[in-house]
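The structure under discussion is supplied below as structure tokens; questions concerning it will follow.
Only one protein chain is missing from this complex, and each of the others stays in its spot.
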């Protein structure tokens, strides 16, 4: 099997493949809506991490944690068995290049199917640039039958001619190319905040569609934690920027020496 | 067979290969001239879609349609049997990178030959930045004999030293490298409008060269529909831009979280 | 054999491999010095074209000639047998990306060796940003012995710590990695003109080093022809720019339609 953009995986735990599982995507995106919603599923339904995925088109770095250990740029696969089989994919990054995004989406769908998925959900935000009093949830799907089902659940269709960029869009395409259906749920979000409200709205529609229940209490708390972390990164970046501006060395200085 | 930029296909319908068919390219380009002209051929001659092509260097997204279903970035192959065998390639995108454009052009020519093509036509616009009262049609080709034929049909030769960028140019090169001839027809166009006049002028020359007839009535109507669609996309993009400017999050916010 | 950036060749003529030939690079570069010098060698010594090379990282386009036929972006290999065996590589482009430049340089050296080369010359300009009354020629090479030889021929060494970018530099590296020596000759040039004086100076040093003679009469005439061609391209680009500015369509308009 050849990947144009190399992708490798590390098995964290041997698990029995699931049956008729939902593959659920929660990579970072606008308002962190999808990631927040997917993380909540993992938390509430006690998802078990079984696989890590590393893509050579992720940002070329590692993150340093407060305890001195490092965190890799990766996507993690979690298995959930109750209330219904799910494989949830969390991650701290998307692929950087267009080609990398195609390969990443294809590989995630392939792994999902290998572990028993036969349906794909991608969760995300739909940035509207202003605060939303009541969060609308938009959907898009691989077939007219599913579109009808979405409509019955009061999920709206966008009429803006726009697209769904990144894994949330491409995983639906690769689902279809692999013969399984898929749905994307997008919660309206200002786009510049970690948005637990949009995540909640998306999860509510998801649960109704799948006829399951989930406790939302911890969702807001988790959003707070994520917000603090991102604030910290932002501050770090600003300081790095200041440092870099102290006396800007030429790019070549940093890149090579004789 | 290895592709450096991965390209996959999906057979939509089993068809008998054609014989001595023309392979006709109508991917998006300036004034949408080529796409409009090629689409008109498919419509008037009842082209039958038999193959879809997906390139991992297309924009990493899917498009959302008003009915809630999604449209993939792809190129579609249509077979026409009468008035003469043709394989028409329509698409909603070109490849993004130079390397991707080479691989895409090569693969389209290869598929065309596989299904019976032995001649390539690429159709496009030649942007001149102003309205054209009478649309001139320019040509370029893989041999001096064909150049003579173009001249006999009052098709002009550019003398600007410029090039033909993208699939319209590279498919001629790969035609030649595969031992079959090719012609590019370019209709003068302002370049900033969907231009049915240029498409009509290109089609007229094409029909004369190939000694076929085609009804042009629907062409203008089709251009209107395409214009509306593009207006919608433009409006969407403007709103997204406004949303993005409400409070610009750093790129890193959107790209990864800890 | 796998290339990461695909490169293909087309044999134009069957030739007997040369023996102990010089592989001489004349791809476009600053002042077109190398290309001009190499083209002069091909012309004066009646080089015979035997191979064309196409790299998928060349600009994704074809050029239109005044007679309606097209010219591909490519590198051409010419065989010269007298006054001494040479393989000269002319081209109308370099590779676009860093990775492409490595693969292109490697492949040219590989082909050269296959056809009998055991020494590499790369010819180019050394831009100094001002007119040069007397053109100095700088050299760089793969061994101390050859450096000594260059010095004996009054070829200067740069002491600026700078590099040789593109094929002219990388072909020396791949020569060395393949166990054969190489020399780069660089003629001082303002850098913004087609510079036959620099080409002449480079050729003179080359001829002395190789103990051959060459008639320089046609060199200046050839430079004039090249200058006119480039003027034409420049004018074309300016008009295209004006056209593009008439009413700038968004990039998305041109790239895809629904």
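We just call them A, B and C in the order they show up, numbering each chain from 1.
FYI, contacts are C-beta pairs under 8 Å (C-beta built on N, C-alpha and C of every residue); 3 or more make two chains touch, one makes a residue touch a chain.
This structure is a prediction, so every number in the text was calculated from the model and none was measured.
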Mind giving the shown chains that are in contact with the missing chain?
A, C
Options A:25, A:57, A:76 or A:204, residue touching the unrepresented chain
A:57
Determine and list the chain A residues touching the chain excluded from the picture.
2-6, 8, 10, 54, 56-64, 66-70, 72, 96-97, 100, 229, 232-233, 235-237, 239-240, 242-250, 252-258
Hidden partner sits against chain C at residues 2, 4, 28-30, 32, 35, 59, 63, 71, 73, 91-94, 98-99, 101-103, 105, 127-130, 139-144, 147, 150-151, 157-166, 169-170, 172-173, 176-177, 184, 190-192, 226, 229-230, 233-234, 237
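The rule we apply is simple: only the chains that are shown with their structure count from here on.
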For the protein chains shown, what form does their contact graph take: line, ring, star, complete or other?
line
Only C-alpha atoms count here: how many degrees separate chain B from chain C in terms of the superposing rotation, rounded to the nearest 5?
90
For chain C, jot down the residues that touch at least 2 other chains.
258
